[in-house]
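In this view, the complex is presented without one of its protein chains, the others remaining in place.
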Amino acid sequence: MRIFEQVESDVRGYIRAFPAIFDTAEGAELVDENGNRYVDFFAGAGTLNYGHNNPRITKALIEYLERRGIVHALDKATVAKQTFLQTFVDTILSPRNMEYKVQFTGPTGTNAVESALKLARLVKRRSNIISFTNGYHGLTMGALAVTGNTFYRDESYGLRANTDFMPFDGYFGPDVDTVEYLRRFLEDGSSGVDLPAAVIVETVQGEGGINVASDEWLQKLEKLCREFDILLIIDDIQMGNGRTGPFFSFERANISPDMVTVSKSIGGGLPMSLLLMRPELDQWQPGEHTGTFRGNNLAFVASTQALSYWDNEDLSDAVTYKGGIIEDELNAIVEKYPELDAEVRGVGMAWGLDLQKPGLAGEVSGYAFRRGLLIETAGAGGDVLKFLPPLIIEEEILREGLAIVDKSIEDLVTRRQKIRSGSIR
Amino acid sequence: MRIFEQVESDVRGYIRAFPAIFDTAEGAELVDENGNRYVDFFAGAGTLNYGHNNPRITKALIEYLERRGIVHALDKATVAKQTFLQTFVDTILSPRNMEYKVQFTGPTGTNAVESALKLARLVKRRSNIISFTNGYHGLTMGALAVTGNTFYRDESYGLRANTDFMPFDGYFGPDVDTVEYLRRFLEDGSSGVDLPAAVIVETVQGEGGINVASDEWLQKLEKLCREFDILLIIDDIQMGNGRTGPFFSFERANISPDMVTVSKSIGGGLPMSLLLMRPELDQWQPGEHTGTFRGNNLAFVASTQALSYWDNEDLSDAVTYKGGIIEDELNAIVEKYPELDAEVRGVGMAWGLDLQKPGLAGEVSGYAFRRGLLIETAGAGGDVLKFLPPLIIEEEILREGLAIVDKSIEDLVTRRQKIRSGSIR
Amino acid sequence: MRIFEQVESDVRGYIRAFPAIFDTAEGAELVDENGNRYVDFFAGAGTLNYGHNNPRITKALIEYLERRGIVHALDKATVAKQTFLQTFVDTILSPRNMEYKVQFTGPTGTNAVESALKLARLVKRRSNIISFTNGYHGLTMGALAVTGNTFYRDESYGLRANTDFMPFDGYFGPDVDTVEYLRRFLEDGSSGVDLPAAVIVETVQGEGGINVASDEWLQKLEKLCREFDILLIIDDIQMGNGRTGPFFSFERANISPDMVTVSKSIGGGLPMSLLLMRPELDQWQPGEHTGTFRGNNLAFVASTQALSYWDNEDLSDAVTYKGGIIEDELNAIVEKYPELDAEVRGVGMAWGLDLQKPGLAGEVSGYAFRRGLLIETAGAGGDVLKFLPPLIIEEEILREGLAIVDKSIEDLVTRRQKIRSGSIR
Partner (left out) sequence: MRIFEQVESDVRGYIRAFPAIFDTAEGAELVDENGNRYVDFFAGAGTLNYGHNNPRITKALIEYLERRGIVHALDKATVAKQTFLQTFVDTILSPRNMEYKVQFTGPTGTNAVESALKLARLVKRRSNIISFTNGYHGLTMGALAVTGNTFYRDESYGLRANTDFMPFDGYFGPDVDTVEYLRRFLEDGSSGVDLPAAVIVETVQGEGGINVASDEWLQKLEKLCREFDILLIIDDIQMGNGRTGPFFSFERANISPDMVTVSKSIGGGLPMSLLLMRPELDQWQPGEHTGTFRGNNLAFVASTQALSYWDNEDLSDAVTYKGGIIEDELNAIVEKYPELDAEVRGVGMAWGLDLQKPGLAGEVSGYAFRRGLLIETAGAGGDVLKFLPPLIIEEEILREGLAIVDKSIEDLVTRRQKIRSGSIR
């Protein structure tokens, strides 16, 4: 690990939580340089819904490279891009009666968010944006301004501008309708909250700790946006591509966002980002938002293969089935360890086990890693164990991973009891 | 082309200047879906210094994919990343006695710039940044704030904050030392220009129209930065990786930037970005700047191969040799068409032919495309033909491309004369 | 009126609601150029608590002018300023065990607010400020940023920065404790609301429509500020100087603000503003906030006389007594016209009659003016009749004014009934 410690910036993060040097990977499994195998409940923070080195994708990439398919093309037309676009329309948009236009942004999620915010402001001629508590949208300056976590901000960034944060669903407990809270601010011309160009929201906050907005809340929010002529931007970067069941996470609520940011799994593991927008919002001038790698043709090739999972309902069905397994197992854990006072939240194959106590989730993650499982924490304080396995994970491996979590918690609880009883310290 | 016109956002740009659907590519040549061949003087705006589908790179990628090398790993350690880091240290940093630490930012140039600006502000506890006229650093909000071209900005972005633009070398003509201009503002506590955390500058402005800062100017700027305790950030995204001869474009001036942004060609055609920083500036907390695709292992594999070009002086020497060919040819063109009053600017294999008159460069680019050459325009008004061929271009193909430019200009001049003489309109 | 219409900017406001040319004034009465008399329930929006041309003040001003007392002195020491300071300490600060230091800001309320915000940021090294819905603090850029009413803002001001608006007491109805809402945002490191340097709040929102914060709410807010190391700034510009009974409006809640802005009535009708601050917050460098008219000695002379009202409890007692008369009368009106569904709010001699329906309050104000009463409207939509008579108003004149209001409402209700019944339109 020496070269990383000596040369890589201290900003490196996951390498600390998962201190191994990984070499190969396939599906939901990784192997490190020493041949140790790991189950992956992390999936590149939602990038590997279709698994590591998905065979369909790998095959297509190799073929493309072998025939010298053009790799880098900025935003010039290519056969690979054409194929992707056609596939995306045929497989995703048309069956859902969606007429979005597609912008290829720089291949980072934050770049798609920046594009959405710029376009919303441009179209509406208003600079204000409403974001939500615990929202995470990226770390470049525009996206960071709508990201809630203070850890990422610094007074010196001179950043706090043109954003108002509003309470996400459930922020004041189950009885308070936070859309009504927002409505009050918008209705009142003297509230201090200026009419925004757009609202940006995740249907399930991933980094925020797996906070699931209810269908009703999302519908009310959409209605409020229509009423006040505010654009609704769904940031579907982490929760799209089937993570919650349907391709888009907002399908369950039957809402029609004005813009959708798509990234992470869309590239089948390779860097790729899209901004979908209603046609009438496509008021960009040619080249007005640009970026070198928005024509990453290997990603188009990979994505075209990934989209083949959406020719039928199999993947969605599998998500429902395997999501049920996770939910059941997590509920069993909660019941088994009542002293933890843990809470289970989730939908599809995105689940959080909120262990409430500071540091606990991180400890479980560490224990699990030593037993061969990659599982991340989330939430403002990192108190939530975040279950995000590849959607294509085999049931057996899924159960193997869940068992490791159970065992890790057991170890921890036992150890804590021993500490409390004084037998160890 | 219909799918692009129907579905892709109007923001698409190069597809309009180069209206073909490209399929395969190798070295400095592209082939479209109809089998037409094109010479590439564009090189992905500086991303393809090592050529399209460089055989060393393609081979390594295929091997990596075949053995299921891990592709996506966030910022976890991988064998591919380890190899890249070691190679970068051994080939680039150590031979130059550079002790930079390396941050893997999101794989877009703009993300590297955002990281640099955030870190500079964080370290210096000052929010102001000085940028230069015609500077181009990216289009996410932080980078856009230091990008000069008003075309990319909109009043609604609420953006104009914490940046002061100063005149680049030569901005007021050859006799005005613009570093002295900047000094005056910094020395005067009542100038209105607050002491910045950093200065960000390109040694050669690419998008700005191939404006070459002199060695002396860069040295004076570095000295000024030291004197006022300002960090010097060189944005080497377009001009690094040997474009101007040496690996880093600032080597010619013998200066030592505090931070360097590296992207475009560093990934050998795949998305990848780095921020280099002096070790004492590495004050990031773990995970304080993050991003999903900063662990693009295919790019690490590709980059490791690309860096093999820097084991010896051959590439640098070739750049000097082929750069001389370009320069000579452009001077010949200037001489041949005195009525154009054109100007040649450049260094290494980055050259601009400033055609001065609005629209002219764009017309030449169009003519050249029809003759099978991709060449871009640059500068505030797009008046500069920008010569940026792959560094590994064969001399013969280079001369072929230059001849197309010559012929295209001839066509245009002839046509203009005919129009003027009334024989056509 | 022609000269006003021709030459004065369209920004002029009260001249439209009260279209007379006033000539002389004394106590709670004004006389226009034609000799018409008006009762004043407006009191210069809280500037004339001690009445127009208070005889003590007028006498002192004339004497001062006759002996050529220095009038304009910037912030040099003068005998008049010395006398004012000593009187302010002896009469106001010492009896209340307050140890505030006194800053003479530019003689506008907004300037005192700007000073408070700058100082809070300077001391705490944080740029964020929390303000409240319907708060009004002034219209220069710093103060405007914490003023809720969107009417005063424009997208082009580039203003929306470093302020978060939180719900004032009662904003979500009587059952919701809005300090708890604020606490939630502050406790959650991922709420998007950065720890502010200060909270700025009015104990009774005057321009906001006479919204009275409860003692408990103010106490909770103070406690929250202490807990999170946030400065508490009370903007007492409109509600200070006995308007609510005690000299400072926050005395009723027994809280100890870190800073207090004082203006309007403090100058006895002449322009004067103060910022009071806890001694340890006085971290200004000499001259760091300055302004030409902060040494308005006529105002010091006037203020010294005005403060003589605070040698004993008489004025406070009178406010309680006369405030009771207003309250009773307004309640009687509410009862008399149930169809209005009006609401009475207030404390001391600051009362609002919320007529709920758009335009109604303005109509009543217009009717009352024609009957010889000046009464203003307030609230986001101007729906609240605002009762702010001079504190020294004679009971008889007070009752005269209240009768005019009653009669005006009666007229209006009658007229509306006639319109509804079709007898007039």
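Chains: A, B and C, in written order; residue numbering restarts at 1 for each.
Going forward, a contact is a pair of C-beta atoms (placed from the backbone, for glycine too) under 8 Å apart; a residue touches a chain by one contact, two chains touch by 3 or more.
A quick note: this is a predicted structure, and the numbers were derived from the prediction, not measured.
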item: Per the touch definition above, residue among C:76, C:370 or C:420 touching the missing chain; value: C:76
item: Residue touching the undisplayed chain, where the options are C:270, C:307 or C:405; value: C:270
item: Residue among B:9, B:131 or B:408 that touches the chain left out of view; value: B:131
item: Hidden-chain contact residue, picked from the options C:140, C:256 or C:356; value: C:140
item: Missing-chain contacts mapped onto chain A; value: 155-156, 158, 160
item: Sites on chain B contacted by the missing partner chain, in the whole complex; value: 125-128, 131-135, 146-151, 153, 155, 160-165, 167, 171-172, 181, 184-185, 188-195, 208, 379-381
item: Residues from chain C at the interface with the omitted partner, ascending; value: 1, 3-4, 7-16, 18-26, 30, 33, 44-45, 47-48, 52-53, 58, 61-62, 65-79, 81-82, 85-86, 88-89, 101-104, 106-111, 114, 117-118, 121-122, 124-127, 138-143, 145, 151-152, 154, 156-158, 161-162, 197, 237, 263-264, 269-271, 275, 277, 282-293, 296, 298
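In this section, only the chains that are shown with their structure count from here on.
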item: Inter-chain centre distance, chain A versus chain B - centres from mean C-alpha coordinates, in Å; value: 31
item: Rounded Å distance between chain A and chain C, as computed from the means of their C-alpha atoms; value: 49
item: Distance from chain C to chain B - Cα centre to Cα centre, in angstrom; value: 58
item: Residues of chain B touching at least two other chains; value: 155-156, 158
